[in-house]
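Missing here: one protein chain of the complex. Every other protein chain is in place.
For chain A:
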Amino acid sequence: MKSAVIVFPGSNCDRDLAVAIRDVTGKAPDMLWHQETALPDGIGLIAVPGGFSYGDYLRSGAMAARSPIMRAIVEAAGRGVPVLGICNGFQILTEAGLLPGALMRNEGLDFVCREVALTVENSQSTFTARYDKGEKVHFPVAHHDGNFTADRETLDRIEGEGRVAFRYAEAVNGSARGIAGILNDAGNVLGMMPHPERVIEAAHGNDDGRRLFEGLLETVA
């Protein structure tokens, strides 16, 4: 199966994500320019990277969500193809309507970059199957707009359906109910603010993120 990392003008974690996928699965993903209108045949994973697409001069992710490639991604997600959005990728997926809620400016108003503790809340998805429910992991965050918000009904629903994948175990950005990452209702789309691709080997200080990509082995390899 193939994987693809989508590249928007202003993406800047595209290479890091591609390296993580390649190093863990042994197969390098295609780098797909946002102007493309079709995904490679037999696509097994779509990864939407972090960065500042279009400078985030409008709402973060809002411009990228209207890129030509997004129509194909929405369609593929509907067919059950795994879609992973990290940081700006998460913002893009919410703007594209693939995930509920929105990411607002951090509560403290400042950009925040540090390693934070997370609790794995759902270990049933393709992405989180190699983690234990309730397990603590440490991923870095690096964002200005990571403050997840949604109306109470939506929050109750995603909580009730077990769609919270990761929750902050410390105060980070003011996210509603400490939500750091969520799944869509079918469980094949994950959006998260923390960066698992930055912690996949000893040189990174820890390799807690590695298992997320290992979980994708079967779909990608």
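One rule holds in what follows: a residue touches a chain if its C-beta (ideal position, glycine included) is under 8 Å from a C-beta of that chain, and two chains touch if they have at least 3 such contacts; residues count from 1.
Note that in this section contacts and distances are computed from a predicted model.
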{"item": "Protein name as given in UniProt for the chain not displayed, \"Acetyl-coenzyme A carboxylase carboxyl transferase subunit alpha\", \"Beta sliding clamp\", \"Phosphoribosylformylglycinamidine synthase subunit PurL\" or \"NADH-quinone oxidoreductase subunit K\"", "value": "\"Phosphoribosylformylglycinamidine synthase subunit PurL\""}
{"item": "Omitted-chain contact residue, chosen from A:F52, A:F127, A:F166 or A:F213", "value": "A:F52"}
{"item": "Contact with the hidden chain (one of A:P29, A:G44, A:G85 or A:P140)", "value": "A:P140"}
{"item": "Interface with the unshown chain - residue positions in chain A", "value": "9-10, 12-13, 15-16, 19-20, 50-52, 54-57, 110-114, 140, 142, 144, 195, 197-198, 200, 203-205"}
